[in-house]
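== chain A ==
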Amino acid sequence: MHDTAHDLAVQITALQKWYGAFHVLKDISLSVSRGARIVICGPSGSGKSTLIRCLNGLENYQQGTVILGGTRLGDNARDTSLARRQTGMVFQNFNLFPHLTVLSNCTLALRRVGGMARGEAESLALHHLERVRIPEQAYKYPAQLSGGQQQRVAIARALCMNPRLMLFDEPTSALDPEMIKEVLEVMTGLAHDGMTMICVTHEMGFAREVADEVVFMDQGSIVEQAAPATFFSTPNHPRARSFLNTLLH
Partner candidate 1 sequence: MEFDPSFALSTVPTILSAIGMTLLVAACSCLGAAVIGFCLEITRRSGGVQGLAVRFLIDFIRATPVLVWLYCLYFILPYYGIRLDALTVGIAGLSIYFSGYLAEVFKAGIDAIAEGQQEAAKALGLGRLDRIIFVIAPQMLRNIAAPMGNYFVSILKATPYLAVLAVPEMLGQAFDIASETYRYAEPLMVAGIIFLSLALGISQGIKWLERRLLAPMSR
Partner candidate 2 sequence: MSILDIWLGILEGFRVTAGITIYGLLFAIPFGLVFGVAQYLATGFVRFVVTSVIEFWRSSAVIILLFVFYYALPVIGVTLSAMTVGAMVLGLNIGGYASQAVRAGLQALDRGQKEAGQALGLSRPTILLRIELPQALVAMSPTFINHIIQLVKATSLVSLITLTDMTFRAKEISQIAYEPVPIYLSLLMAYFVACYPIALFGRWVERRVNPVREARNGI
């Protein structure tokens, strides 16, 4: 029992969230073991982004529990900062800091949150920029990079904090088709390195290749949860079937 809990990266139990009268997340329970790669998909407005934003305190919730790396998160500043130290997040719109160079984007949190010295932070940042295959852009500003490059920098920025869990919120939705590939390759590489990942994405090829489990959400609930092979070949739920149909056609 103790061992199972220890192997879990995230355990979400009976999570409920309302925006005013609107019930965004309805009784969500989900366990993610260490090293797992979870893809969450579903139509827009199904609550998938909201769900992963609850994991690092960008959204609060009214009921239920989130256990992250063995610690139960409460609604207080200490727990929120703990959650943010353990997770890295990649956003749909990159959200790089436009006034900082690529390198400074990566070192800011290392130095301010991690208390690392400048030189050490920079070499670590360069290491992660190499990991996303973009070290030559270190001294440019975000505006000088393509969307795909910016998103890879955003991934490197998140990796610098040595997160135990990476959250991806539709990381390729804002990209042109030719740039999607380079970002997905970086994400696949991360998966092969054993990173625990929760990805909200509609890239079904990525899901098929990388995910251990696909979670399908609709109208604030988890409707179906299965291994990708099963999910794509024989989806159980009619809404999952119609969703897959709209993606294919």
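The working rule: a residue touches a chain if its C-beta (ideal position, glycine included) is under 8 Å from a C-beta of that chain, and two chains touch if they have at least 3 such contacts; residues count from 1.
A quick word on the picks: all candidates are chains of the complex that A comes from, given by their letters.
None of the values given here were measured: they were computed from a predicted structure.
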| remark: Contact partner of chain A within the complex, picked from 1 or 2: candidate 1
| said: List the residues on chain A that touch candidate 1 in their complex, please. | reply: 56-58, 81, 84-85, 87-89, 91, 93-100, 108-109, 112-113, 141, 143, 154, 157-158, 161, 167
